[in-house]
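A quick write-up on the structure given underneath.
Every protein chain except one is present and positioned as in the full complex.
The block that comes next holds subunit A.
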Amino acid sequence: MFRQTKRRALERKNFGREINRNLTYNDRLNLYQIPPIDEITLDEFEGWAIDRLKILGEIDSSILRNRTVAEIEKIIKPLLEIYLPFNSNHYSGSSSSDRDIQLEHERKKDHYSHFILRLAFCRSQELRTKFIKNESMLFRIRYNMVDRVERMKFVDSLDLDWELVEMDEKEDLREKLVVCSGHEFSEENWSNIKNDSVYKVPFEKVPELVENRRVFIRYGKAYVPANLQVSLIMNEFSTRLERALEMTARAMPRLDEDERIIPILQHLATSSVLSADYGEAGDVNKFNSQKGDIAATEVKKLVRHFPLCMSNLQTHLSLDGHLKYFGRQQYGLFLKGIGLKVDEALKFWRLSFSKIPEDKFQKEYRYNIRHNYGLEGGRKQYRPYDCKSIINQNATPGPGDHHGCPYKHFPIDHLINNLQQMGINDKFDLNQIRDFVEKKSYHIACTKVFELTHKAQLQGKPLAETINHPNQYFGLTLEP
């Protein structure tokens, strides 16, 4: 797959294979130290990478929304089963030979997809940072899933230069070590510490533990007891990945990859949810007219279920009896997506354009509406815009325009006003949305608004997915 590294890997070709003929991947936890060497098909190349991206994208938006590790685990685990299964060697789903093949396949997919995405995400600091953050979280989730034996084996394989604290030093620091473990000093608590490993590492390796004062620190060394070593492993994982990505970035221009791969890599990096703070809907049709057809007269009834970008367009359409071109496109295709068929669409726009004389409407607008439905001109099936296109479109809304993404294009006060009209009055909530907007995480802001306006429907829980398409917003809103 990667010719440069392949040569090097081949020189060490004896690793692994000899150990178990049937299973190249003995362990499910992978530190991704060794690049893959087998050939895979182009379809696998792209498909595996996209599957992994789905997981990372969800992690990314979960982190942006300040979810806790436990919450993220809850969301990611079911997705893992679909996109990146992570079964143990004791997994008993099928006969032993089938099982080996299945495990081999799972782990190979995990291994390859990780390395493919490295190629896609090594190109800029921004991409690298995001990739590391999300991969580290994925690793953490999986690390929590494996049992103690697997963990110990994994830690051993890392070959870390952690310094084991000697018994003398432990004795000297006994009170401090016990207290840092969160317990008052007692002989029993002391013997727990005494009998387990405590590692001394530079405090930089465990920032989380330093931040929460969960470890004893002396002269720049943090004393990490056994139960907190996951933090260390995480740190090891992300620093190694960071270094590897930088090396890949430097090697990239020299990689004489298959020409067919470059566009795929570019596509993966640019179109993915990780490349920008907002997503692109993979399957637009998913959101289309699940609820059956809609009549022209029903639109106004449904407005309260529209995302702000669309309800705003409807507001101005009602007020002005007109919408400019980009607004018509954005709104018209959205309505098409929610099930407004062409005849009803013509009715809807005719009724809405109250100030436009009949002949003008027939001449100037009818064609355009039918065109969007693929009935004129190039007969192309136009799809509703996703958030990414609405946010990034070249036609920045000017005065009198009402298209675009309110989270991006509204002045902040105007946005807050609108949100208040939607019933969001809590200062904390408004501040949070404002923070997302300032971080340019417009789709997260919109998701938050959805959550706040659908508390009853969601029963107070956060939404499991992130909004990246207005039609998705609409679709979710009507879900039981």
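Here is the rule we use: a residue touches a chain if its C-beta (ideal position, glycine included) is under 8 Å from a C-beta of that chain, and two chains touch if they have at least 3 such contacts; residues count from 1.
The criterion applied here is as follows: contacts and distances are computed from a predicted model.
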Out of "DNA primase", "serine C-palmitoyltransferase", "Trm112p-domain-containing protein" or "3-methyl-2-oxobutanoate dehydrogenase (2-methylpropanoyl-transferring)", the chain not pictured bears the UniProt name "DNA primase"
Touching the hidden chain, out of A:Asp38, A:Glu126, A:Glu187 or A:Asp426, is A:Glu126
In the whole complex, of A:Tyr25, A:Tyr143, A:Phe203 or A:Tyr382, the residue touching the missing chain would be A:Phe203
Considering the complete complex, of A:Arg218, A:Arg250, A:Lys301 or A:His414, the missing chain is touched by A:Arg218
Across the whole complex, the chain not displayed is touched by subunit A residues 124-126, 176, 179-180, 182-185, 203-204, 207-208, 210-213, 216-221, 431, 434-435, 438-439
